[in-house]
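A single protein chain has been omitted; all remaining protein chains appear in their positions.
== subunit A ==
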Amino acid sequence: MDKFTVLESVAAPLRIINVDTDMIIPKQYLKTIKRTGLGRGLFSEMRYREDGSENPDFVLNQPAYRNAKILIAGDNFGCGSSREHAPWALLDFGIRCVISTSFADIFYNNCFQNGILPIKVSPEDLEKLFDDASRGSNATLTVDLEAQEIRGPDGGRIHFEIDPFKKHCMLNGLDGIGLTMEKAPAIDAFEKKLSERAWA
């Protein structure tokens, strides 16, 4: 997993609430047995028209946002299906950070597994960020994970909260399985105790 330290980019505004993971990556793209190559399916039902051509109205098709690494979206982003294909698609497209007022739990966890930083901000701050983002390539945001801060184009600063353990793993690009493997003796001990329960 790539480390996440400081990210500077144009931010794309997606003013929709309850963006579900079916919307982020529709099921026809889930038939892959790989983690890569899903970027072309990102938001495909909004991004492409029925004939397969790009929908020019969709934010990520507009010239200013084609290379956006930050996505700003409405409340409850990533709800629905647990598919990790959603963060895989975002990552493959180039998105490394999503900012919203809230995220669905499973999606939120899945982001950290893939080096994507989901940031929760207040509704007022989200409105400010939507405004910044609407200025397109004239406005870039800087996301500083160490400082837990979003810096706007006009010098504004927004502080955000993040779980310290998740922050540590992101800053250092740590793999959860590797960390847990170091605790194998504790798992062994737990399983020994568990064996007293014949049904378990």
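FYI, a contact is a pair of C-beta atoms (placed from the backbone, for glycine too) under 8 Å apart; a residue touches a chain by one contact, two chains touch by 3 or more; residues count from 1.
In this section, contacts and distances are computed from a predicted model.
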item: Protein name, per the UniProt record, of whichever chain is missing from view ("Peptide ABC transporter permease", "3-isopropylmalate dehydratase large subunit", "Protein FixA" or "Oxidoreductase"); value: "3-isopropylmalate dehydratase large subunit"
item: Residue touching the undisplayed chain, where the options are A:Gly37, A:Gly156 or A:Gly176; value: A:Gly176
item: Residue in contact with the excluded chain [from A:Leu30, A:Ala64 or A:Ala139]; value: A:Leu30
item: Absent-chain interface as seen on subunit A, which is shown; value: 15-18, 20, 22-23, 26-28, 30-35, 45, 50, 74-76, 79-84, 87, 102-106, 109-110, 113-114, 163-165, 176-177, 179-181, 183-184, 186-187, 190-191, 194, 197-200
